[in-house]
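So that we are looking at the same thing, I have put the structure below in structure tokens.
The complex appears here minus one protein chain, its other protein chains still in place.
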Amino acid sequence: MEPVIEVEGLSKSYVTYRRGKGLLRRERVTVTAVDDVSLTIGAGEICGMLGPNGAGKSTTIKMLCGALLPSAGTVRVLGYEPFRDRRRYVQEIGAVFGQKSQLVWDIAPIDSFAMNKAIYAVPDAQYRETLDELVTLLDVADKIQVPTRVLSLGERMKCEFIMAMLHRPKVVFLDEPTIGLDVIAKAAIRDFVRGMQARGTTFVLTTHDLEDVERLAEHVVIIGGGTKVFDGTLHDLRRSLGETRIVELTLARPAGGADLAGLGAAGLAVVGRRSELEVTIEADLRSLNPAELLATLSQRLEITDISIRELPMERVITEIYATNGR
Amino acid sequence: MRRYLAAYRVCLRIAVRQATTYRASFVLSSLIALAANLAFPLVTVLIYGSGAGFPGWTADEVLLIQAVFTLSTGLSGMVLGAVVWVTTLRVREGTLEVVLLKPLRPLPFIVLTTVQPESAGVGLGGAVLMGWAASRSVHGLTAAGVLAFLGLFVAGLCVMAGVALIMAATSFRWVGNARLPEIADSVHAFGRHPLRVFPGAVQGAVTFVVPVAMVGFYPASALLGREAAGMWPAAAMCVAFLAGGVWLYHRQIRNYQGVGG
Partner (left out) sequence: MARQGMRGWTRGWAVLRAVSVVTYKEWAAYRTHSLVSAFVGPVYFVVQYFIWTAVYADAGTLHGLELTQMIRYFGAATLIGYLTMDFADWNLSMLVRTGRYLTFALRPVHHRSFAFAQKVGHRTLGFAFEFVPCLAIFVLLFRVDMRPAAIGWLVVTLALAFLMGFLVRYCLGLTSFWLVEAGGLQGVFALLSGLFSGALIPLVFFPHWLQVAQFFLPFQYMVYVPAMVFTGTYSLGSIAMSVPQVVGCQAGAVVVMYALSEVLYRAAMRRFTDAGS
């Protein structure tokens, strides 16, 4: 895959002042928001960027967009150096910020679209074609004619996407695009993003909604404490904590303390007991293969039901933050 | 009543605390508000400074009118200054329910809970200017003169309150119009000049219909011992004017519909 975004040793530090002793004395403090991040994102990828608040995600995104000058390192997107070639570069990209609207509140989205058409100098024919296509994909034909203020949050967000994509950007940055949306609107937005990806658009997505990442991104980058703590596929991410599985058991009769202690000795951790008869266990398949696992369990407990599944994303992320983050 | 006073005390405390937390910006905005109100006395000074003036009135006498006007603006602003924009904002955003859901009557509730401490500076400035102008223009102050002044001044406050309430009531119909206070300000302009500069019909209108002349001109005249004809019937009109404002406000609350969707 041909890379469209190449980041090498990217860092960003700010100088702030802390009030020191006395009235006028202040202390100079350098804060490193992003520290030596390198990554490559290929054409047509959807890259999910995760990280807790204050981890350096948005600083990274702002540098990728050309809105912030890196302190060190290089960024190349579509062959541009975002900050240096800003005016020409932004012509090629789009951005949707969940909490920073481009639409004008009191008028119909269609009028706001016309404004971006002029700002990006989109030719008439191309504008009509793109608009038709996007409006059909997002199913908002009857919404773009009424004032933005009367739209629901989901409809408004769909219109934000149209606004950001009228000039057919090759790379689109999404910052919390599904924040506050209901399940149906989220699904529609995700479908749209996948649809546009199929047409060759590259997306960089930051979100707190792990479902966004699970449903959209095959490439995941995790930022913690300003540094990159993970970079790989979703599959790799799940495997990164070993072959841990969650095993949920339903028992025929309550398990005693001794039974459960015995599980611990065999390398199985009891992580939850919903009731006397329901026990949740974590097992690492590298130390205990599936056959051994089943044998160990049935030896000690009387099991009426069993389900084995992968670690949920939240757990994976929490573990990664805990081990690598701050 | 006790409940209203308790609510007022809390709101006042919050307003004062906010003012002291952001004291630099509070002092600045108080000064700006005062300076903006002193623009008109400044014009008077400039006019008299150029050798001209209002026939029959000395500069100090005109300044006294405008000082009384400024004092009245400050005092009424402290209590009622926010009624117009709070009502406008709540009607526009459809959050008047917040007020209507409270177990208190809406008008006193809004009046008591929207303290505007910045106006204190305006009132203080007006009082200082008034003292200065009075010391130079009032000769032989009598107890009757002071009493007449106080009575007329209170009547003037009624007018200020009435105008504010009419504007606030209008915002139920003219939803979201942030410019309503400008209308009130422009009408007030008739009250801060010697009444005789206006033609008879205008004098009558600002004395008996929308009695803004009571805000500055009449109380100052009483202090100066320049009894003007029709001053006491006009004062009665002012009270009626305020009652009309209250009535209109309550009537218009019924038109509140909230924001759909």
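Going by the order they are written in, the chains are A and B; count residues from 1 in each one.
Note that in this section a contact is a pair of C-beta atoms (placed from the backbone, for glycine too) under 8 Å apart; a residue touches a chain by one contact, two chains touch by 3 or more.
Remember, it's a predicted structure, so these values are computed and weren't measured experimentally.
Although one chain is omitted from the display, it touches the following shown chains in the full assembly: A, B.
Among B:Val43, B:Leu147, B:Val209 or B:Ala240, the one in contact with the hidden chain is B:Val43. The residue touching the chain not shown here, chosen from A:Arg26, A:Lys100, A:Arg128 or A:His235, is A:Lys100. Touch with the chain omitted from the figure is made, among B:Ile14, B:Leu141, B:Ala178 or B:Ala243, by B:Ala178. Across the interface with the omitted chain, chain B contributes residues 24-25, 28-29, 32, 35-36, 39, 42-43, 46-47, 49-55, 174, 176-180, 182-183, 185-187, 189-190, 193-194, 196-199, 202. For chain A, the residues in touch with the chain missing from this view are 12, 14, 62, 65-69, 83, 86-88, 90-91, 93, 95, 97, 99-102, 104-107, 111-112, 114-121, 147.
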